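A single protein chain has been omitted from the complex, and every remaining protein chain is retained in its original position.
All chains are identified by letter, namely A, B and C, in their written order; residue positions are counted from 1 within each chain.
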Amino acid sequence: MSDIEKAIAGDEPSLVPYVTAGDPEPEATAEYVEALAAGGADVIELGMPFSEPIADGPTIQNAIQRALAAGTTPERFFEIVETLDVDVPLVCMTYYNLLYQYGDRKEGSDYERLRPFVRRAAEAGISGLIIPDLPVDESDPLREACDEFGVDLIFVVAPTTTDERLEAMRERVSGFVYVQARLGTTGAQADVSDATHESLARLAEWSVPKAVGFGVSEREHAEEIVATGADGVVAGSVFVDIVAEGDADEGTVAERLEAKAAELKAGALDGADERSGKVTDGAR
Amino acid sequence: MSDIEKAIAGDEPSLVPYVTAGDPEPEATAEYVEALAAGGADVIELGMPFSEPIADGPTIQNAIQRALAAGTTPERFFEIVETLDVDVPLVCMTYYNLLYQYGDRKEGSDYERLRPFVRRAAEAGISGLIIPDLPVDESDPLREACDEFGVDLIFVVAPTTTDERLEAMRERVSGFVYVQARLGTTGAQADVSDATHESLARLAEWSVPKAVGFGVSEREHAEEIVATGADGVVAGSVFVDIVAEGDADEGTVAERLEAKAAELKAGALDGADERSGKVTDGAR
Amino acid sequence: TKFGEYGGQYVPEVLMPAIEELTDAYERYVLENEDGFMDEFRERLADFGGRPTPLQRADQLSERYDADVYLKREDLLHGGAHKLNNALGQVLLAKYMGKERIVAETGAGQHGTATAMAAAHLDMPCEIYMGRRDINRQRPNVFRMRLNGAEVVPVTVGRGTLKEAINETMREWATSVEDTHYVIGSIVGPHPFPRMVRDFQAVIGEEAREQIQDKAGRLPDSVVACAGGGSNTMGAFHEFVPDAEDGDTTLFAVEAGGEGLFVDEDEGVAPHSASLSSGDEGVLHGARTKLLQDADGQIVESHSVSSGLDYAGVGPELSYLVDEGHVTPVSVDDDAALEGFHRLSQVEGIIPALESAHAVAFLEQQLGPDGVPAGTAERDLGDVIVLNLSGRGDKDLESAIEETEKRDIDAAPDMGVFHE
Partner (left out) sequence: TKFGEYGGQYVPEVLMPAIEELTDAYERYVLENEDGFMDEFRERLADFGGRPTPLQRADQLSERYDADVYLKREDLLHGGAHKLNNALGQVLLAKYMGKERIVAETGAGQHGTATAMAAAHLDMPCEIYMGRRDINRQRPNVFRMRLNGAEVVPVTVGRGTLKEAINETMREWATSVEDTHYVIGSIVGPHPFPRMVRDFQAVIGEEAREQIQDKAGRLPDSVVACAGGGSNTMGAFHEFVPDAEDGDTTLFAVEAGGEGLFVDEDEGVAPHSASLSSGDEGVLHGARTKLLQDADGQIVESHSVSSGLDYAGVGPELSYLVDEGHVTPVSVDDDAALEGFHRLSQVEGIIPALESAHAVAFLEQQLGPDGVPAGTAERDLGDVIVLNLSGRGDKDLESAIEETEKRDIDAAPDMGVFHE
């Protein structure tokens, strides 16, 4: 069982927050990550900025643009990761082309071209990868490199994913499965779809833990997701919004990140209680 | 022999100046016509303004536009003519549509529709008509009306006119034949083409006198034309320009019209002398 | 040289030889196909111009009007309108005649651009006379002419619009007839222009008559075309005139009703361009025809939201066919034309020229849910309708939007957010 799997599948429901590394500048990221950990994050997703983020909504697109403008190259990303002083596992979310082009080698098999990235990621302290534009059918070379360096490869399951594709993912996934709660790309929205329940039901027999995301911004969302049966809650845009707003009267970015993480974590805990039958403050 | 024919074919070479009636306003025309007569004009051409003067150059187009803007309708034109106190024959130059639409009768044969205009013209004191957009092939109805009321119908001969068309004109022309000295529409230009000589040669046997125009603005032009064998000189734009300039330090419009007419007349007289063998001041 | 009493050659004597030379060339090359002129013309029309143009069934208009409406797609011709048929024919004829230079006048610039294209294609020097004011109003078309290598000569006399440009081109032609051909843009002017331009444009109706019989299995009940000078009109109608004489097909010439069919004698203005519907016989620009004039015979200023229809005269042949009862003149006003512009754009995905939008509007006027059928027109439109879509509307975007904003046009999209 990998670190990530342990962190998510533990006794408590888990929180997986996301921020874009290097947003608004590389120097800021360490403080933000530490704040999220302090707020109760169990695993932290760090976005490595790519110029064409087709799976991300406007909020994260803008964060990525800020990070790129501030010079957050893949190498700089790894340097940031190396400086982090947190004891939660870190997941790198980025796009396939950055893995493919990493390093000096510009030819060879996919496996050979992906290896340098995965090795560097493992060395820097990355425990897992989410590559939203890499379909499971194309993932074997990366899977092989991840296995070699002990890095988890996390897949996203959508409400529309076919059974056949689910089976292909089940054979290859590790760490956790990222359940997309509704159609669309990333972005904070007020509702969490009923589709969550259905999606989780389809994954009931899977051995890896399930974290549900896309649209989580409030304590109640987290509670509902966990009550529905998820092992963890993924939230991104809500944290990126805090970074985008900057320090404010209500607190510094770090303070507000920590508070939001704590809020969502509390929601998740409420959801777990609810699932196990206890009525909590947050339950309606 | 009509008045016009007599005036042009007399012993002296003749001058046929043109102004647009009603330019710049109907009240001005009488003074200008009298000035031209005083300057030595033998026949005076009066333009009746038509909205689409396709045979006229920019100078006369603008004069026509001024006259129209000042309210110079065909009826007003005739009223102007009626007030004139000159003893030279007057020719009306205008376009076919104004003849065709004159009067209340809006149907019938061409002859029936043209008759009212010609009768009114004759009554007002017009001795001849020049209708530059009426080709000789279409002119019989107007010829008939002109004959009825004793009005001359003058045709324009161009350097390019075919022998066949010349013959048709010869059969129908009266008053004088208007010889276009060069290709183009009306307008003052510095040169008078060699084509004049050639054109006159083609008309040598005609019984009506020949007046040559298009581009006459200086004494030398008139001289050259008459020396070449013409009975008269037609000049338009040079007089219209004087009207357009208005009263000036060098004299009123009427004074300058008279002076220019006298200059051209003198040139014509020089030309006649030259033709009969005498050397004059103006000869080169 | 005439159509009944219409037509003729009412031009200054200096132009007569050129017109006689042209008449001779027209008879030999066009009518008798001497030296294979017509073969070359048709081949160039196909390869350079894009003929044949389709006859397309307009599915949504057909449903709306419960009739089979077919569009003759002259908008797809090179240059974006039927104008090229004529310009190419005349420039080629000038070449056969040994002329070395082309002049033409243009108002909105459509005929000028077509002539410039044809002249470039056939390697003929070309000068386009255009009123100064029109040059300023029609910059994209000026650019197109210049890009095609034509000289654009500004005409500054008078108001600087089409009629001054016509006068100036006539004048220029008069000084250069020996080596120069004047490409008149419509079925107007002295003989042989009305007949010759019609013959060059007749390919529209020739194709359409064959195509409709292929597609509908029979002759159309009606053919509808907008009419300004009338070249697209006669082009579409010519082949159907015998059918009209036989009573099989009704030919509707849709004129620009502008803001109403009257003449303001005091101002010398007609707020429309409906010479066939409301004009009187007279002589203009070399031909006897129906035209808009005041009681004295002065030509009045016409008006239309569509600059291509904005002309006080009309081709003499159309005047004749109207008098003979073979062509039915009708009109739609500016508002209706704009609505037709928007309707066709939205329901068929074709942005029509504002000229052609008049023909579209006539269907709505007669057959639409709120239509006001005039006389027997509704009945005569029948079940199978051919509408000549004479040109595309790209040239009209700005003015159509501007004119739309002045009015309350039901079908119009909201441009507010995009229009600065």
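For the reader, a short list of remarks on this structure follows.
Note that in this section contacts are C-beta pairs under 8 Å (C-beta built on N, C-alpha and C of every residue); 3 or more make two chains touch, one makes a residue touch a chain.
The structure displayed is predicted, hence computed values, not measured ones.
One chain is not displayed; in the complete assembly it touches the shown chains A, C. Only one residue in the set C:17, C:50 or C:268 touches the chain that does not appear here, and it is C:50. Of A:12, A:79, A:133 or A:255, it is A:133 that touches the chain left out of the display.
In the complete complex, the hidden chain is touched by one of A:29, A:127 or A:180, namely A:180.
Mapped onto subunit A, the interface with the missing chain covers residues 50-58, 61-62, 65, 68, 73-75, 95-102, 106, 132-138, 155-162, 165, 180, 182-185.
The chain not displayed touches subunit C at residues 46-48, 50, 53-57, 60, 73, 75-78, 80, 116-123, 135, 139-140, 142-144, 146-149, 152, 154, 342, 345-351, 393-394, 397-398, 400-401, 413-415, 417-420.
By definition in this document, only the chains that are shown with their structure count from here on.
Looking at the partners of subunit B and subunit C together, they share no chain. Work out the mean CA point of subunit B and of subunit C, and you get 38 Å between them. Subunit A and subunit C have centres, each the mean of its CA atoms, that are 66 Å apart.
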